[in-house]
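Below is one structure, written out as structure tokens; the observations come after it.
Note that one protein chain of the assembly has been removed; the remaining protein chains are unaltered in position.
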Amino acid sequence: MTAFQVQDPDYEARVRKTFAGQPTVITLGITLAKIEPGTLELRMPYDAKFSQQNGFLHGGVVSTGLDTACGLASYTLMPAAADILTVEFKVNLLAPAKGRTFRFVGNVVKAGRTLVIAEGRAFASDGDREKLIATMSATMMTITRPS
Amino acid sequence: MTAFQVQDPDYEARVRKTFAGQPTVITLGITLAKIEPGTLELRMPYDAKFSQQNGFLHGGVVSTGLDTACGLASYTLMPAAADILTVEFKVNLLAPAKGRTFRFVGNVVKAGRTLVIAEGRAFASDGDREKLIATMSATMMTITRPS
Amino acid sequence: MTAFQVQDPDYEARVRKTFAGQPTVITLGITLAKIEPGTLELRMPYDAKFSQQNGFLHGGVVSTGLDTACGLASYTLMPAAADILTVEFKVNLLAPAKGRTFRFVGNVVKAGRTLVIAEGRAFASDGDREKLIATMSATMMTITRPS
Partner (left out) sequence: MTAFQVQDPDYEARVRKTFAGQPTVITLGITLAKIEPGTLELRMPYDAKFSQQNGFLHGGVVSTGLDTACGLASYTLMPAAADILTVEFKVNLLAPAKGRTFRFVGNVVKAGRTLVIAEGRAFASDGDREKLIATMSATMMTITRPS
């Protein structure tokens, strides 16, 4: 993996603030587990309110976790005065999202000036062993705020 | 558009039952607005609990609505003893999900024996005019239940 | 469908020049069939040199036709001093690319300042009837050339 250089030394505080400002992730019970340049990890406990017809976590919720992980992983590398926007993502749901806890990992693949490309992996765990349940490939965009 | 033939004359009751059995869509406040062979429409009021950092509906929630619309549109064409599974989807977020109500439309493009390909469109409305905010391209799979 | 406004009144000449400057499309025998603001249509005869193991047109070649149609459809709406770049695309191969002639249609869904989102449809024909064989969802980027 490539080592990424941050443009904003205070990237961690900025990522934590943006994360905390997203009501959806709070409502879903998602928490920040790791923040590093170009990498981000989230955790979420199973919640029956966000399940599908067979009692597993809904694919849309898995996508929300992956989108957030990929977006914030990209955001670690952006300049201080930047907003972030998801342009598009593709999700492959590999196995039922069956477990007590979930882990969403986002990794930057290429950080361009305007666009950042990231990949995500979602895992389900029942305590003992973890299983890969979904992958994401995403394009994020840097929006420079007028100063 | 192609006219699709249903395999199960009771497809509407089956779709309504599967929809009602998904806690996530109930939690999000999504309701069924239209069910036709190969087409499905959902509606959702804005809910600040499911917003992102700028107060708009979260992209992951938009994806959940589109995934559900594409999945159930595909499900209208499946046989009675079938389960449905999302294999993958891609979402393009075209504009901020800013509005008081949202509409998610799913349309089947090709209904194969094992796989069904569907497309989705998400719209935001502030009462007067509606705006296209996202598109989806999805692959759904028919799982035949052992009888 | 939305009616799109061109920024460059000479868009047609510009699109024809860019098309003619792409050796790959010439090598594949692709020709321009229609150019309109936000829409582009290409045609290609079957060529066994570009087939796959069952004698049908290779999926990668179908993707090349769709990418070109989506890219040039987007390019019709860009300013005169702009280059175009494919950011990403997703292809669904719906049916074998079996036919004597192929048609690739690209349509712009949303034209932003930096990014243009387009959709493509590929059709195969044996003379009498045409069949939808593939769909594309693509993101294109405007690169402004230094003047």
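We call the chains A, B and C, going by the order they appear; numbering starts again at 1 in every chain.
As a working rule, a contact is a pair of C-beta atoms (placed from the backbone, for glycine too) under 8 Å apart; a residue touches a chain by one contact, two chains touch by 3 or more.
Worth saying up front: this structure is predicted, and the values here are computed from it rather than measured.
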Interface residues of subunit B (partner: the chain not displayed): 87-88, 90, 114-115, 139, 141
Contacts of subunit C with the absent chain, listed as residue ranges: 18, 21-24, 27, 48-53, 58-61, 63-65, 67-68, 83, 85-93
Missing-partner contacts on subunit A, residue numbers: 90, 92, 94-95, 109-110, 117, 119, 132, 135, 137, 139
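Methods note: only the chains that are shown with their structure count from here on.
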Chain whose mean Cα position lies farthest from subunit B: C
Centrality ranking, top chain (CA atoms only): B
Mean-CA-position distance for subunit C and subunit B (Å): 28
Geometric centre distance via CA averages, subunit B-subunit A, whole Å: 23
Intercentroid distance (Cα basis), subunit C paired with subunit A, Å: 32
Multi-partner residues of subunit C (each touching 2 or more other chains): 90, 139
